[in-house]
Every structure is written in C-alpha cells, then in structure tokens.
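Please read through the structure below; I'll follow up with questions.
Complex shown without one protein chain; remaining protein chains in place.
To keep things simple, chains are lettered A, B and C as they appear, and every chain counts its residues starting from 1.
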Amino acid sequence: MFSLSESGIDPARLRRELESPSAGAVVCFEGRVRDHNDGRAVRGLSYEAYADLALAEGQRIVEEAARRFAVQRIACVHRVGDLALGEMAVWVGVSAGHRAEAFDACRYVIDEVKARVPIWKREHYVDGASGWLHP
Amino acid sequence: MFSLSESGIDPARLRRELESPSAGAVVCFEGRVRDHNDGRAVRGLSYEAYADLALAEGQRIVEEAARRFAVQRIACVHRVGDLALGEMAVWVGVSAGHRAEAFDACRYVIDEVKARVPIWKREHYVDGASGWLHP
Amino acid sequence: MNYRLLYFASLCDAAGRSRESVASDARDALALYTEIAARHGFTSRPERLRVAVNGEFAEWNRPLADGDEIAFLPPVSGG
Partner (left out) sequence: MNYRLLYFASLCDAAGRSRESVASDARDALALYTEIAARHGFTSRPERLRVAVNGEFAEWNRPLADGDEIAFLPPVSGG
C-alpha cells in the first residue's frame, strides 16, 4: 500500500500494519531531512507531488515488489508539503518470512520510488536560497 | 553497540539512539518468532547465549560494519531466555548519510550475528517436542 | 483543441502557475510541449522530461484528444 501524507509520518502505527504470525523478518527504511546536501547547509525542504499519478505509480511499485519477492506486507508513505530538519520524508516497511526477501523488497521499493514517483523536492538553504532538485 | 536483553526489546527507544542531524537514512531490521519453521508449528522458543563471548563478538561485528560502511550509528540487541510467538528476537538499526550504506551495514550486521555470535535457539513445537537448532 | 496543462516544480516556477487551459493545434504531446516551452521560456529539452496524459505516463508521440489533461514532468526527486 502506497500513500502520501500531508502530516508527520507515524512509523509505529505503520509498523503495526505489517504484523503477521508467519513474518520472521521486518525491514524498515526511513528517509529523513538532513542538515546538509552537496555541501550546502539545509534548513528544511518542501515536497510537491503530482498526487494522482504519484499514488498510482507508488502502488505499482509496491505491487511489483510483492510479485518479485516472497514477502507478506509492504507499506510506503511519502510526505508532501513543508518538512523541518530531521523530519521523516519517506517510510518503507516490509514483512516477510525470511530476511533476504525483506531487505531486497524494501530496497527495491525505495529505489524505485526515488526513480519513478512524480514527487519533487525543493531544498531551503540556511543562506536563504532555495531550489528544486532535478537530478 | 551490541547488547543482550533478558526482557522485551523496545525498538522505539533503540531507534532514538540512532538520531543524528546528518543522517538521511535509517534502516532497521527485526527478527521475530514465527509460528512455524521447516513445516513444524512453533509455539515459542528459547535463546541461550555464551554471554561474555556473545557480547565481545557482537561488538566486533558492529565495529567491522562501522569501518566497512559510511554509517553514523549502529545498534544491535539480541534477546535471551524464553520468547513467545511474535516477540522480537533481534533488532538491528543503522543510521547513515545515504541509504545504500544503511542497507548494506544493517544486512552485514544481521548476517554476521547469525553466523558468528554464540547464541543458540531452542524451538518449542505445538506437538510438545522441542529441539536445539544447530544449522 | 483545448487542453488542460499541469505544471510541477521548476516548470511551475517558470510558467508562474500550476495549471492552465490552452487552445492549441498541437496533435501530440511533443508538439504541445514545443509550443508551450516557447511561450513560457522552458529550457528543459523534452528528453529530460516525462509526459503524462490524463494521469498516466505516456509517450511523447501520444496523440492528444480534446479535453486531455497533460503534465510535463521534470526529473523526480522524492525520497
């Protein structure tokens, strides 16, 4: 399940949705707002999403991961709007019978989300400037 | 930091110890007691450790991971004693500037802990039998 | 034909708006982008962008229909 959130991500709540009696392994990834990027001091950032397409593409990625890897549950949430330093920008959680699949599926989801989901980051720098990141 | 715990693992508390303003990525692994193994229904398990050596070897693994990968903090806790279904047996958390290193270090720690740290699992089966797992 | 256009991130900044309706003779996404880029001064070449039509990714040669909603998408940077 892929979703967008306009407010703070609650990993404990999301984590509970991965519960399964046959899940021997859970792997979670958190992406957070760092205090620097490419040598510039960052004071915060904003994410803008093309929401309809982001939700559809995020869900496709989750379903791809579920087909490729022997996992039980997958959840991914991406923030939109303004984030302060240290806030969670994205969370991915995977439960599986065994750890290899949990790691691989979690990595797949975050890699593909970053590559494909129409979300854009604007960094706000300590020096007052800001800019969109378009890799 | 590697430790053994005789009581339930609290991932939220452990997670807070990984905080760092320059950490853009956090990866956590949880190993949990599954309701089956090799086709047998499991009702719980016990872990026995050679505590002195387990702590020394676990700490060596954490330090190896810190040298090999560009990470910021690493923590690992392994339970000992009796565990019920669904309880957390082991937790590994890694914070890093970037996700590749966080994933790789987390994977390294759990793989090496399972291979090298003197801890043994006794499974208790629903049919009343129990046995040590010595892979 | 009448199209609804959506702009995101740097293209939104360059266009000075997040959406607009346009009347255009362009019959595919690439022709429409060329026309719109000239009007708003977009400097990104289409190879750097992706295009979506009616909420789904599409090819640049995708024929357009009256009333389609088109978005030109800068390289994404989520996560």
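A few remarks follow.
The rule we apply is simple: contacts are C-beta pairs under 8 Å (C-beta built on N, C-alpha and C of every residue); 3 or more make two chains touch, one makes a residue touch a chain.
Owing to the predicted nature of the structure, the values given are computational and were not obtained by experimental measurement.
The chain that is not displayed touches the following shown chains in the complete assembly: B. Touch with the chain omitted from the figure is made, among B:11, B:31, B:44 or B:97, by B:31. Residue positions on chain B in contact with the hidden chain: 31, 47-50, 52-54, 56-57, 78, 89-90, 110, 113-122, 132-135, in rising order.
Operating definition for what follows: only the chains that are shown with their structure count from here on.
Taking the mean Cα position of each chain as its centre, B sits at the greatest distance from chain C.
The mean-CA centres of chain B and chain C are about 49 angstrom from one another, to the nearest whole unit. One finds 24 Å separating the Cα centroids of chain A and chain B.
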